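Up next, chain A:
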Amino acid sequence: MNNDTLIPLVGVVTDVRQDTPDVKTFRVNALEGGKVFEHKPGQCAMLSIPGVGEAMFSITSSPTNKEYMEFSIKKCGCLTNWLHAMDVGQQITIRGPYGNYFPVETELKGKDLLFIAGGIGLAPLRSVINYVRDNRANYGEVQIVYGSRSKDDLVDYQEIIDEWMADPNIQVNLTIDNPQEGWDGHVGFVPNYVKELAPSTNKTVLVCGPPIMIKFTLAGLKELGFTETQVYTTMELRMKCGVGKCGRCNIGNKYVCKDGPVFRFDELDALPDEY
Partner candidate 1 sequence: MFRISAEKLNDLFDRIASKQTLYIPVDREDKAAEYKKYESGMTLSSALNTVRSAKDFFFPQTENLAEFRLSGKTIEVKDIRSEHEDFVIFGVRACDARSFGILDSVFLSEPVDTFYKNRRDHGTIVTMACTRPEETCFCTTFGINPTMPGGDVSVFPDGTGYSFLANTEKGKEFMAEISDMLEEGNPAQLAKVQENTRNILKRLPLANLKTDSFGGERLMKHFSSEKWAELSESCIGCGTCTFVCPTCQCYDIRDFDTGNGIKRFRCWDSCMYSDFTKMAHGNSRNSQLERFRQRFMHKLVYHPSNHEGEFGCVGCGRCLSKCPISMNIVKVMKALEDK
Partner candidate 2 sequence: MQVNENFEPVIVAFCCNWCSYAGADLSGTNRLNYPTNVKIIRVPCSCRVNPIFILRAFQRGADGVIICGCHPGDCHYTSGNYFTRRRITLLYSMLDFLGIERNRTRLEWVSAAEGAKFAAVMNQFTEDVRKLGPNRRLEDLRCRKQ
């Protein structure tokens, strides 16, 4: 009998990294080493501890990474609490990849890119950012605007400093919500910071973060002269089965797990306001 996507595979946690007080990044390998499956930037996978729960997480590592997958997970519920308590060597079940992906090979190719992320919203974008860095020649300018509540809440801070900021081909702008000792960078909310930076309107924007941030960022971008066809976002939060059958995640007639989670804003505008 053919494999069924609802029957998960087993992966093993090979590394756990404490990113912020409530976010850990988990490295997952197949039992025999290597990746459990291949994916595209922006896709998600269903992680589960049987008996505890099953939930959808974006794969935060880039597909160009051929050794392992990574998941940045914020502690917020039953399953994530359990995941945060586990050690290296713990096995978990995993199924996927699910959903569509950022059109890195088509619409985004050759474009100037602007990434805007807030808090844990960096997780799905990190996959794209690293993909773009590994295929740098295919894209124009790359700018990243990332903000968080405080310096300690910046996910992957070390990688941002060591790799992204050290990369002369990428412009990184960090911001935190409130002034903090030891922080000499920008202070303020992401949407306002984007307006201050006034990026050129020929860029294509990929935005992810809390809904309220997305809402104000989009408004800000429109003020700057961006159109909705230039802005992409991802909304994997609503998924349950991952295969477009369980009937939960739809916004109008679109299923987030099959037609999404990556949407361009003009596509979302054509749907009822249910998100």
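The candidates were selected such that all candidates are chains of the complex that A comes from, given by their letters.
As a working rule, a residue touches a chain if its C-beta (ideal position, glycine included) is under 8 Å from a C-beta of that chain, and two chains touch if they have at least 3 such contacts; residues count from 1.
Source: prediction; values computed, not measured.
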| item | value |
| --- | --- |
| Complex member in contact with chain A (any copy), out of 1 or 2 | 1 |
| Complex contacts: residues of chain A adjacent to candidate 1 | 1-10, 49-56, 76-77, 86-87, 89-93, 237-241, 243-250, 252-253, 272, 274-275 |
